[in-house]
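My questions will all concern the structure given below.
Only one protein chain is missing; all other protein chains are in place.
Each chain gets a letter, A, B, C and D, in the order it is written, and its residues are counted from 1.
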Amino acid sequence: MEHIALATGFLLILIGLYGALTQRDILRMIVAFTIANTGVNLVLVAVGYIRGRSAPIINDNLPAAEATARMIDPLPQALVLTAIVIGVGITALMLAYAYKLYILRGSLDISKIKELKW
Amino acid sequence: MDKKTHKDPAKTSAELPSVDLNPPEVQPQKPPAPPAERTIELPEELRKRTVKGPGGVEIEVEPLRDYYCEAPPTVMPAAYSKIVEDLFNWARAESIWILGFGTGCGAIEMRPLMTPRYDAYRYGIQWRPTPRQANLFVISGYLSVKTLKRAIRSYEQMQNPKYVVGLGSCTINGGMYWDSYNTIKRLDEYLPVDLYITGCMPRPEALLAGFMDLKRMIRAGEAEGANKYAEYFDWYKANQKRVIKDWDMPDYSW
Amino acid sequence: MVDALAIIYLTLGTAFLLGLLRDEWRILAYGITLLSLAMVSGIASTWVWHLADNPAESVEIMTAGASPPFAINLRMGLAEAAALMLATLTGLASTIFLKDTLLRLGRRAMAVLLVFIMAICGIILTRDIFNLFVFFELVVIATAGLVLLSHNERSLGAGFKYLMASQVVSILLLVGIIFNYHVSGSLNIDDMAGMSDMLIQTTPLAFFLLFIALIVELKPFPANGWALDIYESAHPAFSAILSAAAGTASLFAVDKVLAIGGDSWLPVATGIGVLSFIGANLFALAQTSDRRLLGYSSVAQIGLILAIIGQRDILGDSYWLIAGGVLLAHAVGKAGLFWLSGLIAERELTAWTALRDRPLLLFAFISFIALLIGLPPFPGFYAKWELIHLLAGADRIALIVLILFGALLETAYLFRWFGLILKHDEVAEKAPCPIQKVVVIYSAVVAAWSLAYLWGELSVFGNLMHAIPLLFALLFLPLEGLPARIKNVLAIGGLVTWFILQYPLYDPLQLIFGAIILPGGALILLASFHNQGRRIGFYPAALWMFAGLSMLIVAEDSFTFFAAWESLTIGSYFLILRGKHSQPHAQSYILFSLGGAFLMLLGFALASAGNPLFPLESLTTVAEDVAPWVFILLALGMMTKTAAIGVHIWLPGAHAEAETDVSPLLSGILLKAGLFGLFILLIYMGRQQLYGIDLTHVLLWVGAISALLGNLMAIYQEDAKRLLAYSSIAQMGYALFGLALMNHLGWLMALMFVVNHYIYKSMLFLSVGGVAKRTGTKEMYRMGGLITLMPLSFIAVLIGIIAVSGVPPLSGFGGRWIFYNAIMSAEYRLPMVIIFLAGPIAFLYLFRLIHTIFLGQLKDEHRKLKEAPFWIILPQMIYVACLMVFALAPGLALRHVDAYIDNFFPRNGLNWEGLTITSTYGYWSPVSIMIVVGVIFATLFAWLVFVNRRAQKVKQFNIVFAAERPYRPETTHFAWNFFAPYRKALGFMTQPLVTRFWATVAESLHTSAELFRRLYTGDGQTYAIQLLGFVVAVYLLSSGVFYGV
Amino acid sequence: MIELYEQLKQRYALGEISVQRFDLVFITVPRENLASLLLYLRDTEGFTHLVLLTAVDWIEDNKFQLTYLINNRESATDLGLRVIIDRDEASMESIHDLWPTAATYQRELKEMFGIDFPGSPRIDEDFILEGWTEIPPYRRDFDTLEYSRDTYLERPGRSTSDPAQHMKQLFYPEDKD
Partner (left out) sequence: MGFEWIKIPYSLLTLFIVVNYGLLLNALIAKIAARVGRRHGIPIWQNYVDMIKNYGLRTSITHGVMFYMGPVFRLSGGVGLLLFVPTIYGSVMFSNLSFAGDLILALYFVFFGTLGMALGAGESGHPYAAIGVSRGLAQVTAAELPFALAVFAVALQYETLSVTEIVAAQQGSYLNWTLFTNPFAVAAAMLSFLGSMMRPPFDVVLAPQEIPIGPPTEYHSSYLALMQTNRAIFPIAKMVVYMNLFFGGAVSWPIFFVKIFLIYMVSVLVGVVFPRFHVEHSVRWFLIWAVPLGVIAVAIV
C-alpha cells in the first residue's frame, strides 16, 4: 500500500525528466523540472512512511514518551523541507534566466541558444 | 718509315720569298677608320652597377675592373743559363701540345694527325682541351672578326712560351677572302705568328712537315712569339681594337 | 585554535551583513568582503600550520550538541585544512581580481560570492551526505548567479544549461541519499562507511545514484558539455575559483563518499577518471579559444585526480602526497592561467601574443604550464614519479600507458600555445596591466614556486630546489636586467667553478662528459659575447640546461637521473625556441624528448618494481622477465635524444633554425646526454635477449642505418646548418654503433667520437653561423668565394672537415683506426657493410660545405663582407688548437678512460706508452704520421711556391670558359643540386618515410579531435540527455562491480 | 601550276606569273594578302614546306624584292611568291607564326639587308656579325672591297697572278711563247 506513494513519486520524476528533455520551450522545461522536483520530494517523504504509524507531531494524542514507537520516521520529512526550499530557489533562478534569455534572444526556444559549442 | 716526308710538290715554306714577319720598328701611320654608323655600348652585365649587400651596405661593382685581372703581359726572359734554356727548348720542341680550337676550314685537316696514318703522337704532339695547358695555337684558315676575338682570348690564356702557326694563304694575305667585309687579311698584324704553312688547306703531311720546321725553330730558340706579343703589346692591341669594334673584355685576358 | 565552524558562519554572516548596507557604500561593502575572506583564509592557514606539526589528530566538530546520527558533524584534518586554505585563498585572490566588476555590480554580487566560498568550504568539511547535498545546491545557485559577472551575453545560455544539468544531478543525489538513509538509518558518512559491505549487498543501486551524482559534479568527460560552456563564457576570475576551489571540493566529496562504497568501486572511479583525462586532453588539441581550452584542461586534470583517488587502495600512505601534489598543481596552475586570460582582450590563442613583451607575465605563464605538466621542480613531477612507480608495483601497466599518453597530449597543446605566444607573426598590442590583477597573478607564481619548494621538502628523494646548479640557473632570473655580456661572464665563471668543484668526484667516464659539458659549454658561451642587448630568457634557459646536464652525469639514483633529464630537455627547448622560425621544430623537439622521457619513466618504474627509490646500480639485478622490456624502454628514451633514425625528425629543424651560438650548444653538448644515458644503460644492463634477438645487435643496426641515412640526407641539403644537423645524426649513429659493439675498443671509439664530435661540430656550427650572420643567408648556393674575405672561418671549416672525414693527420683518423680494431674482434659483422658505405659518403657533403661557401665565384653583394665577429672566431681558433693537440696526443684524453673501460671489458685494450698506441692488431703513432706527412707536404708546398713566385694573381673571371666570357658570378658558381648524379643513383634511400609516419600520427590525432568534439552540439537538452546516457552507461558497465563482488 | 594560278586569281589579286620550269613558278603578290595566301597554300594546297625566304636589292628603282619559296611535297612543285617593298625604311609583316623557322631567315634579312620584321622573335640580336657598325653589308650601295681595304691591313707586295700562267711558268720556264 505504502508503495503507491513511492511509485507515484518515481512516476512524477520520470514524467518531469521526459518533459524537460523533449520540450523545446524553456518555460515548459522549467515546469517539467518542478514536476520532477515534486516527484523527488514525494519519494523522500514516502521512504520515511511506516505502515500503521501516525504523523510525527508530538501533541496530546502522541506524547513524547512512546513517540518513537508510534510515529513514522521524522527525518525524511525534515530533509524534504530543505529540499523544497532549494527546489524553489533553483526554479526562481531558472525563471529569471528564462526572462533574461527572452529579452536577449526574443525567443524561448532552447535550440536557439547554441552559440557555445565544440 | 723514315722521318723525312717524300718530296712534296708544294715548296716548303723555307723557299718562300722572305716575308718580313717581325713588326716594323717604326709604326706606319694607318688611315683613320671610317666613321661608324652606330656606336656599340658595353653589354648590360658589364656595365657599372651598385648592389645592396647584406646589412644594407652599398657596393659599387665595376665588372671589367673587379672580375678581370688588368695586368699587361710582361716579357719573360729565358732561363738563366744557356744549357738549361737549350734543355727546355729541346723539351718544348719534343712535346708540342696543340690547343683544340679549330678556327677555320683547316681544322678538318688537323684531325687525321691523330689517326694511325699520320700519328702525330710519334713526335710528342697531342691535343689539349684547355689553352692553359696548350703551347701551340694553329689558326687553320680564314679568320673572321668574330673568331679573331675568341682566338685572342684563347691565345692570351696560354702560357709563355707559346707559338702560333697559320695555315693557308687566308692567314697570310686574306687569300680568296681578300675582299670580304668580315675576314682579316694579315694574321701577324693581330697575333705573333711563328710559321705559315701554305696550301689551301695543307694536307696532314704538310702539317707534319710544318711542325718539323716549328720544332727546329723552337730548338733554335727563335720561336719567341709570346715575348714579341708582350713587347709590342700596344701595337697588337691597337690593331685588334681597330678591327673588333664591340671590345668587351680586358686588354689582356689572363 | 579558532573553531573551524568560524569559516562557515563568518562568510555567511558577512554575506547577510552586506544586505544591511546602503547600496552606494560599495567600497565599504567590498572592504568588508575582503576583510572576511582574509580572516577566513587566516583561520584555514592557522589550522594547516597547527595540523602540520601533529597530523595524527584530526578534529571532529559536533553541531547541535548531539553525536552524528542525530546531528551534522564536520571534520577538520590536515587534508581538509589544506583544501580549505586553497579554496579561501583562491576566493580572496579572485575577489581582489574582480574589484571593478564587484564595485560595478554592487553588494549583492559580493554576497553571492561569499556564499559561494562558504558552500565550497562546507562541502570540504561536512561529514553528512544531506548536508553535502545542501552545500552542492548552494554552489549551484551561487554559480548560476556568478556566471553573469562576465559582460558576455553567451554566459546566459551557459548558465541556463548549467542549471538544467544541476537539476538532473540534484534529482539523482536526493534519491540516492534517501535510499541510502533508508537502508543504513544514518546520514553520516562515517556510520555508513562502517556498514559499507552490508549496504552494497542490499541496495548497490542507492549508493550508485549517490556516487554517480557526485561524479557528474566533477564534470566527467562525455557528460560535461554544460561545464565547458561555463568555463568559456564566465568571468575568468570566477572560472578560476570554479576550477580550483569548487573542483577541489567536489573531488573531496567523491573521496569521502567512496569510503561508503568500499574498494570495489575504485576501478569505476579510475575508469571514469582516465577516460576524462585522455578524452578532454584529446579534444583540447583542436581548441582555438583560450578559456575553452583551459576548461578542457581543468576537466582533464580533475579526471587524472579522480583516477588517482580510484587507485588509493594501492597508493597507501603516499596517496595524500600524490593526490595533493597533482591537485594543488592543477588548482594554482589553472587559477593562474584563468587570471592571465583576464588580461587578454581577444579570446583566440594568437591574441596571447600580447604577453610577448611582458617578460614577468611570460615567466608566470611558463611557471603555470610547467606546474600543470609536472616538470621538475614542481610538485606534479614528484607526484607523477611516485604514482607511476606505485602503479608499476601493482602491475597496472595499461593504466600507466594511458596516463602518460594523456600527459603527452597535454604537453602538446600547452607548449604549442607557448610557442604561439612567442613566435606568432602578427603581435597583438601590449596587454594592459591593472595593478590588482597583476598582483594576483604574481601571488599565484609565488604560490607555485613555494609549492615546488614544499613538495621538494616532503619528497623522500631530496629537494630539487636544493640542487646548486638549478639554483644557479634560477639566480639568473632576477639578473635579467643586466646586459648580456655581464651575464655571460657570470655564466662562464659559474660553469668553470662548478667543474673545478666537481672534478675530484668524477670517474673517468664522467670526467670525459663533464669536461665537454662544463668547460666545453663555457667555451661555446664565449661566442655569446657577440650579441649586444640583454638577451632576455637566454641565460636562465641555457643554465637550466647545463644544470640538468651536470646533474645527469653524477646522478646516483633513477629519480635524480630522470629529474636531470627533464630539466635539460626543458632548458634546451627554450633555447631552440629563440630561433626566428624555430617554433614548429621546437614543438616537435619537446614532444619527442618528453615522449622519450615518459618511456624512460615507464622503464625505470618497471625496473624498480614499484619502489620509487631505485639506485642505478641495481639495474643489473632487474628481474629476468622484465629486464629486456626495461632495456628497450630506456634505450628508446635515450635514443630520442641522440636522434637515432626513426626519432630523428626534430633534429634538422631544431639545429638549423636555432641562433648562431645555440646550435653548437645543442649539437655539440646536448646530443651527448643521450650517449651518456646509453653508456650507463649498457654498463649496468649489458647484453639483453628478447625473443631470442640480442638487443645490442638491434642497436648495431640502428646505429649503422642512422649513420648511413644521416650522411645520405646531409648530401642533398641546400641549407648549410641543416647539412651539419644531418651530419650530427650520422655521427651519433657512428657513436651508437661503437657502443653497441660491446667490446673494449668499441666503447673507446664511442668516447673518442664524443670528444671529437663535440670539438669539430661546435667549430663548424660556429663558423657557418658566423658566415650566415655576415651574408644574411644560410642557403649555400647564395654564397661562394668567401675565402679571401673570411680566411679564419675558412681555416676552421677546413680543419673541421679534415677531422670529420677521418683523413690521416687529424684526430678523425684516430677514431677510424680504433673503429677498425674494434670491428676486428667483434663477432656480429653484417652492419659493418653499412658503416663502411657511410664512411666515405661523409666526405661528399663535407666538400660541398666548404666548396659552395668559401671556394668558387664571389657574388656581387658579398664583395665588402668583413670577417665573422671576433667573439665567434675566438672559440673556433681554440677548437682548432684542441683538434691539433688531440690529433697529436690522443692519450691525453683517452688514456685513463681506456683503463676505466678495462673493468667492463678486460681483454684487448690499448696500451699507451710514449707517443705510440698499440692494440692487439697493430700500432699507430699519430706524431710520426703527422711528421712524415708534414715534411712531404711542406717541402712540396715550398718548392711549388718558390717556382711560382712570379705567378700572376688573377681574379674570378680569368677562367678558360671555352673562349667565351662568363656571364655573371651567380651563373658560373656551381653549387645548386651539387650531387645531382648521386641523387639519381641513391636518392630513393632518402624518401621522408619517417617524417610522413609521424605526420600521419599527429594528423590522425588532430582530425579525431576535430571530429569527435562535434559531440558538444551546444544544445542544453542534448547535454542533459548525454548526462543521463552517461549515468546509464556507467551503471551498465559497473554492473560487474554490483554483482561481481 | 597554271590552273592553280587561275584558281588563285579569283580569290586574291595577284600580279603576273613567270613560269621558270614545269615545277617552279614565281608569282608576284601584293604585300597585303601575302600572309593569307601563304596560310591558304600551306593548309589547303599542300605547300607545307617553306624552302627559303630571301631578298633582292633593286637599288635602281629603290625597291626590295622578298621571295618566299614554298614547296609542295606530294606534287614536288615549288612556288615562289615575290613581294615588292619599298627600299628605305624597309619592313614587312613577320610570318614566324606560320613557320617558326621563318624567324631565322628574318633575322638574317634584318642584319644583312636592314629589312625589319617587327614582332619576329630575337629580331634585333646580332645574328652573324658582331659589333657591325656599317650599313647592312648585302645592300648594293655597300662597297665590300673598299671597306675591306680600309679596315683590314694588307700585306704589301701582294700580287695576283693567273694560276694557269703561274704553273706553266713554274714548270716549263724554258718555252717563252
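By our rule, contacts are C-beta pairs under 8 Å (C-beta built on N, C-alpha and C of every residue); 3 or more make two chains touch, one makes a residue touch a chain.
The structure displayed is predicted, hence computed values, not measured ones.
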Visible chains that the absent chain touches, using the contact criterion stated earlier: B, C
Full-complex contact with the absent chain, from B:Pro54, B:Gly102 or B:Gly124: B:Gly124
Hidden partner chain, touching residue among C:Ala527, C:Ile802, C:Leu865 or C:Val1031: C:Ile802
Hidden-chain contact residue, picked from the options C:Gly65, C:Gly533, C:Gly692 or C:Pro981: C:Pro981
Hidden partner chain, touching residue among B:Leu42, B:Val57, B:Ala79 or B:Ala220: B:Ala79
Full-complex contact with the absent chain, from C:Ala66, C:Val833 or C:Ala999: C:Val833
Contacts of chain B with the absent chain, listed as residue ranges: 76-79, 87-88, 91-92, 94-95, 115-116, 119, 121-122, 124, 126-127, 129-130, 132-133, 135, 159-161, 254
Sites on chain C contacted by the missing partner chain, in the whole complex: 785, 787-788, 798, 801-802, 805-808, 813, 816-817, 820-821, 823-824, 829-830, 832-833, 836-837, 839-841, 843-844, 847-848, 850-851, 854-857, 916, 918-919, 921-925, 928-929, 932-933, 936-937, 940-941, 944-945, 947-948, 950-954, 956, 958-962, 972-975, 978-982, 984-986
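Keep in mind that, in the parts below, only the chains that are shown with their structure count from here on.
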Intercentroid distance (Cα basis), chain B paired with chain A, Å: 116
Complex contacts: residues of chain B adjacent to chain D: 19, 30-31, 33-34, 36-40, 145-146, 149, 172-174, 178-186, 189, 239, 242-247
Footprint of chain B on chain C - complex, ascending: 774-777, 860-865, 952-958, 960, 963-969
Parts of chain A lying in touch with chain C, wherever the complex brings them together: 13, 17, 20-22, 26, 29, 33, 36-37, 40, 43-44, 47, 75-76, 79, 82-83, 86, 89-90, 93-94, 97-98, 100-101, 104, 110-111, 113-118
